[in-house]
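Take this structure first; my questions come after.
One protein chain omitted, others in place.
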Amino acid sequence: MKQGHELERHLADETRDYLEKAEPLRRSRPWDRWIQASLGLRNYWYPAALSRHLEEGGFKTVQLLGEEILLTRQNGKLYAVQDRCCHRGVRFSKRPLCITKETLTCWYHTWTYNLDDGKLRCVLNEPESALPGKVGIKTYPLQETKGIIFAFIGDIEPPDLKCDVPPGFLEEDVSLYLAEPYEVKSNWRLGCENGFDPGHHFIHNWSKFVLDSGYPMTFGFVSKKGEEHTVMDFVADEPGPKGFTRGSQEWELIFEATIPGRRPGEEDVKFVSPGMKGKTPEQLAALFKDAPPVTVGLWLPCGLRVENFPFPGITHYEFYVPKDEHTHSYFQFGAKRVKTPEEAAEWSENAGYEMHDVPAVQGFTTDDVFAREGMEKFYAEEDGWYRERLYRPDVEITMWRKFASEHARGIQTPEHANGSR
Amino acid sequence: MKQGHELERHLADETRDYLEKAEPLRRSRPWDRWIQASLGLRNYWYPAALSRHLEEGGFKTVQLLGEEILLTRQNGKLYAVQDRCCHRGVRFSKRPLCITKETLTCWYHTWTYNLDDGKLRCVLNEPESALPGKVGIKTYPLQETKGIIFAFIGDIEPPDLKCDVPPGFLEEDVSLYLAEPYEVKSNWRLGCENGFDPGHHFIHNWSKFVLDSGYPMTFGFVSKKGEEHTVMDFVADEPGPKGFTRGSQEWELIFEATIPGRRPGEEDVKFVSPGMKGKTPEQLAALFKDAPPVTVGLWLPCGLRVENFPFPGITHYEFYVPKDEHTHSYFQFGAKRVKTPEEAAEWSENAGYEMHDVPAVQGFTTDDVFAREGMEKFYAEEDGWYRERLYRPDVEITMWRKFASEHARGIQTPEHANGSR
Partner (left out) sequence: MKQGHELERHLADETRDYLEKAEPLRRSRPWDRWIQASLGLRNYWYPAALSRHLEEGGFKTVQLLGEEILLTRQNGKLYAVQDRCCHRGVRFSKRPLCITKETLTCWYHTWTYNLDDGKLRCVLNEPESALPGKVGIKTYPLQETKGIIFAFIGDIEPPDLKCDVPPGFLEEDVSLYLAEPYEVKSNWRLGCENGFDPGHHFIHNWSKFVLDSGYPMTFGFVSKKGEEHTVMDFVADEPGPKGFTRGSQEWELIFEATIPGRRPGEEDVKFVSPGMKGKTPEQLAALFKDAPPVTVGLWLPCGLRVENFPFPGITHYEFYVPKDEHTHSYFQFGAKRVKTPEEAAEWSENAGYEMHDVPAVQGFTTDDVFAREGMEKFYAEEDGWYRERLYRPDVEITMWRKFASEHARGIQTPEHANGSR
């Protein structure tokens, strides 16, 4: 996976000039495309729902990148269509009606569409209409795997699903614990930036899991100045997956912080956060050394992978799936390599709850949600993308912004979201 | 009433080109005035309230076409005035105060208006003001008949009330059952179009009244292609009433629908809706033939008349009175011809509940409300008036849109709604 650090140095060099500035920047910058992507990146696969949300004959509406979509499972086959009749805009989902297992009929005027290609098949009360075959509704390619339903939002030939998730996520010997997704009231990009942010760890010093378990936490896993590129490995091979990884071994572990005195002779104040109290720096460092590396990776379009978290041997995945400009769906999965179907079932149905849901989903990432929502007003209403003042550790975020701006397949626009077939 | 079908053919011919198009139309069309009428048609009488809503000395606020209006009954006389003091915009209705039976005094600064002409009569705390007689608030002509209070919204000399309701509504031997009006969360035009729509009957196959009573329902009472004008009779005599009627005998009754197979050899699927199950087409046709004709008429500005519904001999009326761009008040009345005052009272006070309110208001038109509200987002937020793709049976709607565009006395604007005297 390693590509050599020259490429990473390039990204850091190109964005470093935008950091540590006393004044907010009021001009174009190398990640303008990221700033435009409030509705998400187009032409990608996204988690849309879990398999257990859709039983045979069931219906579920989801919103992805601003598009309202009706999912249904008929005769075991999954379908996803635009939830808006092309006649007069009625939402099918208000009274979903599949007279046959291959068609969706609008409850208002009987327009009847093929579930698979979205074309108008017939109109029940106007059999002679010229429109069947000529008009239709948008449909969305779907894939169902490992208990997750993925939908493709875009106009191109969908690539292999493996290109759009973090590496390893779909591998055969991986059993997934599927946490229940929920809505977060922030733009999806704040999810990506929070998850990968080397300076965000401070918020977790007060996380339930950290306090309960004595899990070692720091003030931030910040890389050394000028060496940020050396802790990152990025992958940009076509067609994908494309993303970054960085390993905890290469971070600088900060166990103690200092607030310097302001006036001559005024003493500095040392601060140790709650979870670190009662341990010496050596003991804390040993906790990290003994543990297998916690490697964090961010992958296009919006997937995070954290290896060896919340426990060694477990990989935590999360996806920040854009709903609209102001909300995203938060999917979280706990992965474990298994050898037998029995082991797989034991993990996904039982042990995963104790080893992933309780510590990570209930006891840790709720603080990340709080942090994302805490930035939303600034970025949504207060010109935050142009008023922010970034500091040096944010270079890993600006590297990502530039990387995503360069490699994103497309940017979702309001016209895409609101468009017809 | 019949005017010959040449006129109807004309309307159909002029609008038929806009139907059965695979692409949404993005250009001017013959009903542009209808599209502009989001706040309603100006210079008409509208039902504002029921008589029983206003006892002697009582007050009631209503919103009509965006205008906020205070109704009161003083010494037996009804008055309607703009609910906004011309001094500093205070709503009288917050603490309505009639010191005399002819005047309304603002609770804030004592400006006192004539209830009848709206002119400022005096200011209690400034008897020497030069303003009395020179300034005032808008007043609205009222008529109270058959237990309904009608208000005129406009600038012209009000025509006879009969011109602005469906024919027959005000006739002397008609007793009305007055259902309680309620607010519907859709633009008023979606009310008109739903009520008259020959393709909308499908929604009633699941209506409580239909399922309970075995009332014959179809997939749509669609007229034969190219003969749409022959089922419609319109009246446009000056000064009014102006509107359309169409009779059920001339409709094509569709008791069974087919979803055709898509591939060679794939069988068609026949579909019979719940209310029609267990009856042969012959039996269903007989039900229609035995019954007196259900004639549907739509009349300017917003009144629907359905003869012989919900039972033979009863006429159902409804009005979609604009409140603002996004809501309308839904008035429904059940009419029966009577011979004596006793018969009239028996109907309006007693039998009407069983014969009109339970079947029609509670068991049938709730589905129409659901349908209107189901189109609102598309037309209000998603450019629906220009993105809709109409099919052939919609010609009866486009004929109406063109008819209304031609014959409407005026279009209400935001300036009208927000204006002062």
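Note that the chains take the letters A and B in the order they are written out, and that residue 1 is the start of every chain.
We adopt the following convention: a residue touches a chain if its C-beta (ideal position, glycine included) is under 8 Å from a C-beta of that chain, and two chains touch if they have at least 3 such contacts.
Predicted, not measured: the structure shown is a model, and the values here were computed from it.
Q: Which of A:32, A:343 or A:388 touches the chain that is not shown?
A: Looking across A:32, A:343 or A:388, the contact with the absent chain belongs to A:388.
Q: May I ask which residue of B:36, B:61 or B:110 touches the chain that does not appear here?
A: Checking the options B:36, B:61 or B:110, the one contacting the hidden chain is B:110.
Q: Just one of B:12, B:70, B:123 or B:375 touches the chain that is missing; which is it?
A: Candidates B:12, B:70, B:123 or B:375; residue touching the omitted chain: B:123.
Q: By the contact criterion defined above, which parts of subunit B meet the unshown chain? Give residue numbers in ascending order.
A: 84, 86-91, 94-95, 99-100, 102-103, 107-112, 114, 121-131, 134-135, 418, 420
Q: Considering the entire assembly, which residues of subunit A contact the chain that has been omitted?
A: 20, 22, 24, 197, 199-203, 206, 218-220, 222, 225, 254, 257-260, 262, 269, 271, 370-371, 374-375, 377-379, 382-384, 387-393
Just so it is clear, only the chains that are shown with their structure count from here on.
Q: Rounded to the nearest 5 degrees, what angle rotates subunit A onto subunit B on CA?
A: Going from subunit A to subunit B via C-alpha fit gives 120 degrees.
Q: On a C-alpha centroid basis, what's the spacing between subunit A and subunit B, in Å?
A: Distance between chain centres, rounded to whole Å: 49 Å.
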